[in-house]
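Sending over a structure as structure tokens; questions will come in a sec.
A single protein chain has been removed from this complex, and every other one stays in its place.
Then we have chain A:
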Amino acid sequence: MKQNKNIYTKTVLGLGLIVSIAIIPACKKSFLDVPQQGQQSSDVFWKTAEDAGKGVNAIYGNLRSWENTAFPAIAIESMGSDDAEKGSTPSDASFFNDFDQFSVDPAQGNIGGFWSGQYRNINYANQVLDNVPAIVMDEALKARYLAEAKFVRAFSYFRLVRAFGNIPLRLHVPTDPNKDYNLPQTPAAQVYAQIEKDLAEAEAILPQTYPAADLGRATKGAALTLHAKVAMYQKKWGDVLNYTNQVMGMGYSLLPNFEQVFRLANENGPESIFEVQCVLLSGNASASNSQYSQVQGVRGTSGVDGGGWGFNVPTADLAAAFEPGDPRRSGTILFRGTTTPEGDVIPAVGDNPMYNMKSYVPFKLYVSGFNEGAQQNVRMLRYSDVLLMNAEAANELGNSGQALSSLEQVRKRARQGNPDILPAVTTTDQTALRAAIYRERRVEFAMEFDRYFDVIRQGRAAAVFGPKGWKANRNEVWPIPQTEVDLSGGVLTQNPGY
């Protein structure tokens, strides 16, 4: 009995110990206080210069996204034009035809895709603009960071306003569901005003050039060029002339060979004003996420005779738009049955007769496990755009001399020293010169997502795209994404005609 009691004592002692092990931690207040594992809380961010830098990097990084460079951008910014059509195989992603023929339904996913892609850029910019000012850091660097954010915000609003017209103008990060989540549309004119304000502020701060390590960031020239373009869409010809004249004094130049402008070796070259930076980073597929080149690439077997998806292909109409012998034709269109300067043989038989040469990356640079052509930068703004905007503005203001001179710079380069082609334009008739500049814009910027909105702002869309189904007073803008209209609960108004 005594021995038994002894064992009882020990047992009970043991049990008591177990109980206390169990209860004590559970009673401690901190037991349930478990911090989030492996992800920073937002209230410890935006404290240092490094945080500010990361926030700015995110803005640039997102410009590569699918929504910014692939299907949604093709659908909204390219398919409507007479330069491009769906491509690929007839049954693959046939919704592109609905953009091509202006029969698209507001619920089509790529409309919403483009919309949210741009608003994501804007959110990343607003995060920086709202949060970085309070960070204690080098003031000059801080000012530059803010200016970079303003440039991207302006660019995104420009892409939105020309695509959708009246849109919600969000200039701060949302704070309260009952206050600033569901913003009504701002009239397009006010959106343009805000874009110009952002650009003016960015121009004042952004440097003309960066040290090599910062190559790819937005420059003063980029802001001015975009500003000129935004002014052009509003027919503010004096501003266009002013901004383009400034850029023309900054030392940009045209590359002698047009086709070479779009090759990897000449990325961020003397002609480049702003490019979306894309790299194929070994071991990091998620950072090598650009599909810009892949979705437009030659269809075929990856790395052998293609590997791309073959969407957004040039039309026969575009192929016929080039003047005889214009080297830009082969610099813009990759024809089946030809061999590229880099030696890729494109078989004569295949799904599409033509592909976008401007997004082409030589097949030998494809790496399995990565998007084909993930390394191709997207040329957003080129110096030739500055020259042609300058020419157009000068012509509109009656200065045909400057117009002809700027236009000739573009044609001269295209000529590549061949005196038998692309004769210099000499007409001083404003209408004839305007037509010449319009035509020059088409062949110079074909397949660069410029043509569709360019023709609309020129006021010629009914004439040019009418045969494809474009209707005035409707197709100037695409429909607001239907889900967005639904979610706004009546705050957003669908564009007329949709």
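Just so we're on the same page, a residue touches a chain if its C-beta (ideal position, glycine included) is under 8 Å from a C-beta of that chain, and two chains touch if they have at least 3 such contacts; residues count from 1.
Note that in this section contacts and distances are computed from a predicted model.
S.K.: Going by UniProt, what is the name of the one chain that was not included in the view, given "Cytochrome c oxidase subunit I", "ATP synthase subunit a", "Branched-chain amino acid ABC transporter permease LivH" or "TonB-linked SusC/RagA family outer membrane protein"?
M.R.: Its UniProt record gives the name "TonB-linked SusC/RagA family outer membrane protein".
S.K.: Out of A:A70, A:A84 or A:I122, point to the residue that touches the absent chain in the complete complex.
M.R.: A:I122
S.K.: If I consider the whole complex, including the chain that's not displayed, which of A:L215, A:V345 or A:A463 touches that chain?
M.R.: Counting the whole complex, the residue in contact with the absent chain is A:L215.
S.K.: So that we can see where the missing chain sits, which residues of chain A does it touch?
M.R.: Residues 4-5, 7-9, 11-16, 18-19, 21-23, 25-27, 31-34, 36-43, 45, 51, 53-62, 64-65, 88-95, 97-98, 101, 103-110, 112, 115-116, 119-124, 126-128, 167-168, 170, 173-174, 181-183, 212-217, 277-279, 281-287, 289, 299, 301-304, 349-351, 367-369, 481-484, 486-489 of chain A touch the chain that is not shown.
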